[in-house]
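Only a single protein chain was left out; the remaining protein chains are all shown in position.
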Amino acid sequence: MYVAVKGGERAIDNAHAWLAEERRGDPSVPELSVAQIREQMALAVNRVMAEGSLYDPDLAALAIKQARGDLIEAVFLIRAYRTTLPRFAASSAVETAAMAVDRRISATFKDLPGGQVLGPTFDYTHRLLDFALLAEGLPAPAPGTPAKPQPVPHVTGFLNRDGLIEDAPHSEAVPPDLTREPMELPADRALRLQAITRGDEGFILSLAYSTQRGYGRTHAFVGELRIGQVAVEVDIPELGFAVEIGEVELTECETVNQFKGSRTEPPQFTRGYGLVFGQSERKAIAMSLVDRALRWKELGEDFTGAPAQDEEFVLMHADNIQATGFLEHIKLPHYVDFQAELELVRKLRAEALALQEAAE
Amino acid sequence: MTVMERVVATDQPLLKVEGLTKRYGARIGCADVSFDLFPGEVLGIVGESGSGKSTLLSCLAGQQRPDLGRVAYEGRDVLAMGETERRRLSRTDWAYVHQNPRDGLRMGVSAGGNVGERLMAVGARHYGQIRGKAADWLGRVEIAVDRIDDRPSAFSGGMQQRLQIARNLVTQPRLVFMDEPTGGLDVSVQARLLDLLRGLVRDLGLSVIIVTHDLAVVRLLAHRLMVMKSGYVVEQGLTDQVLDDPQHAYTQLLVSSVLQV
Partner (left out) sequence: MTDEAYNFAYLDEQTKAMIRRAILKGIAVPGYQVPFASREMPMPYGWGTGGVQVTAACLVPEDRLKVIDQGADDTTNAVSIRKFFARTAGVATTERTVEATMIQTRHRIPEVPMKAGQILVFQVPIPEPLRFLEPREAETRKMHELEEYGLMHVKLYEDIARHGQIATSYAYPVKVEGRYVMDPSPIPKFDNPKLSCSPAIQLFGAGREQRIYALPPWTKVESLDFDDHPFKATKAAHDCDLCAAGDSYLDEVIIDDQGGRMFVCSDTDFCAGRRAKGHKGRLWAPEPEAAE
């Protein structure tokens, strides 16, 4: 006698209730506020904004709370929410040369106009667990110097003046929008950059690392890495001019890469570019290396078969929401297909065994 | 139509090439190459590496686009063809034998499947007949029929090359491009392959353009010869004539360096 499994609906509701309980954890421990996450888990918030393609620190912090700290799940929440948002306008291109920099370093010039600004970085900390953080309390205030507003021109601009680096002329072309049009391959650079900036940090990092280890080597120097606030402006057709609607924090990385020259170009340096929401330094550097590796065709380089050079491979596998969905869907029921395979294997085995017996 | 009728049925060239030029920036790939290829004719293109012979072959086979010139196949302008038509031609009337059999075979597919692919591509839908034809062709290229379900990765280099030839010839193409088909093989294996090729070319009345640096290959196979140097054709004529009485200094050098070996 057999009773079919019923009650999927109730099982789901109960599972959700349990999940909510687990999310909260031990109720005797004070609950995290979204503001606490936003302020004290800022780098996690930045990653969720970058890969969620939505600049909203509060929503990103909420998503992290709801996702129990699973950042890919948080990115997913943000992406799904983003789908429902109407699009009012597109901003003008942000002017990163006018960035109010918190951090700005160049690995190619010891000193340069605008200076090296170390900013809040882990770079030279000793990675020793700081047990003082077990206790609550304010850190000693960082010594502050009054900001001297001064222009911080791009390093690549200095090189470009002497023709030492490839020109990157301004273009009025409207870039394709990955979130509004299906990805068409081959993709142009603008589309590639979009896909990489919202791609999974771990994946982009590993690809970039692979280029350094020889799989599509591009000999990159960090020409410049800058982090800071830039103004976002929107053209209002009724007004006839652009209006600043707010500021976003961005990380921009430009690499300077070796180049031997080609049949039309004398030897000069080439560029890789990375631009990511928030303070997302690792991602920006990795992005610029992968960008440069993907440019082999336009620069007349050889395709060596390296994964980071393979546009279709990179673009089709960079998105962690697509990846995690497809990966995890194999835990959904596949009874029907499995049954079909079961029947086939049984049939093939029966035929093979019959043949064996006939032979004996 | 018998083979001989196919060969002599027309005095029109099968392939007519005029002023074909391909540059890589300032460097010349091949320059101002013209020739006619008649049905049943085997044309050898010789020269050392970098002479432009491989560039020329890939332009003729439609893998690269030349900068200048005309290629007409049976009067049809090959360069003006759409990709659909060109690909259709390359799986029916044309065939291409690569130097490295790995480039011309599906290494993950059985020998029978490799030979059958072209048949299936042009619409064969009877398993038994496809398999029968594959078995027949394995026999013709001297591969034991009981290897029909083995993958090419289990074959020796010479067998792989013979399998590639069977895979190409199974649909009875009229024009076959061959890029150093004996390169990378041992001398004894080469001799056997050449012998086989010569028989097939004769029996099927194939027109062949064969690129090689090996003068022994063209002496055995080619009716006519083109000698290339630095992208230009420096000498052409009947094979025996060119090899026995070379006019151009470069050809003389080529011939003498063979004799020295």
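Labels for the chains are A and B, by order of writing; each one numbers its residues from 1.
In this text, a contact is a pair of C-beta atoms (placed from the backbone, for glycine too) under 8 Å apart; a residue touches a chain by one contact, two chains touch by 3 or more.
What you see is a predicted model, and the numbers here were worked out from it, not measured in a lab.
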| So which of the visible chains would the left-out chain be touching? | A, B
| task | Based on the whole complex, identify which of A:Q40, A:T179 or A:Q258 touches the chain you can't see. | result | A:T179
| Among A:P151, A:P169 or A:P333, which residue is in touch with the absent chain? | A:P333
| remark: Where A:D58, A:D235 or A:E341 are the choices, the one touching the absent chain is A:E341
| Missing-partner contacts on subunit B, residue numbers | 83-84, 87-88, 91, 106, 109-110, 112-113, 116-118, 120-122, 125-128, 130-131, 148-149
| message | Applying the definition given at the start, please give the residues of subunit A touching the unseen chain. | response | 1-9, 11-12, 76, 79-80, 82-84, 86, 179-186, 312, 316, 321-322, 324-330, 332-337, 339-344, 347-348, 351
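Heads up, the rule we're going with is that only the chains that are shown with their structure count from here on.
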| task | Can you check how far apart subunit A and subunit B are, centre to centre, with Cα atoms defining each centre and the answer in Å? | result | 49
